[in-house]
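First the structure, which I've put down as structure tokens, then a few questions once you've had a look.
Missing here: one protein chain of the complex. Every other protein chain is in place.
Up next, chain A:
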Amino acid sequence: MLKAIALSCIRDDRILFAELSFSLQQGQVLLLEGKNGSGKTSLLRILCGFREADAGEVLWCDERIGSAQYHADMAYVGHLEGIKKELSVLENLTVALALSIPGRYSIAEALAQVQLTGYDDALVLALSAGQKRRLSLARLLITQRLLWILDEPFTSLDKQGIQLTQTLMTQHCDQGGMIVMTSHHDLNLPGVDVQRIRL
């Protein structure tokens, strides 16, 4: 499904990575490891199409990424959550839903999944950092996205939050989804095929 061929990324005069190739099938997780500044986020942004790779290419279903089909199939949660803090939880999710193809959960079900039931009308301004993270997870659940690209999904989550995120990730992979992610935490996804790449 997702295939990277001989990717290189050069920043200023440093080579972050070169000749990096991998492929990801349904149900698999790709975990990028490496110290700060090793190019993990740059690689994720290349996979999203925000950044051009200095060499090599990324293919989705044997086509170069950037097509509407790719955008319908992938979702990205980065350092910036992409959530408007002046809008309520419900308003944020409604916009996210309108911008993509509806998925397996309704908004109410997704909020229940991330344990934010009852927060529908709360302004995001009033949520804690961990709750905001969980809201961005809810955004993944309401849309039909096969490939999740997650940049440090466990940041600012508590123990339960991390557990919850891992459960949702396992579910996603069991249903044929794919995840590319970076993390400094240990990953515990029972029964999921996890590839690791060290940058």
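Convention: a residue touches a chain if its C-beta (ideal position, glycine included) is under 8 Å from a C-beta of that chain, and two chains touch if they have at least 3 such contacts; residues count from 1.
Just so it is clear, contacts and distances are computed from a predicted model.
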Worksheet item: Quick one: the chain not pictured, UniProt calls it what, "Heme exporter protein B", "ECF transporter S component", "NAD(P)-binding Rossmann-like domain-containing protein" or "Imidazole glycerol phosphate synthase subunit HisH"?
Response: "Heme exporter protein B"
Discussion item. One chain is left out of this view; which of A:Ile5, A:Leu31 or A:Leu97 touches it in the full complex?
Written reply: A:Leu97
Worksheet item: If the hidden chain were put back, which of A:Gly27, A:Gly56, A:Gly78 or A:Gly130 would touch it?
Response: A:Gly78
Worksheet item: If you put the missing chain back, which residues of chain A would it touch?
Response: 48, 50, 68-69, 71-72, 74-76, 78-87, 91, 94-102
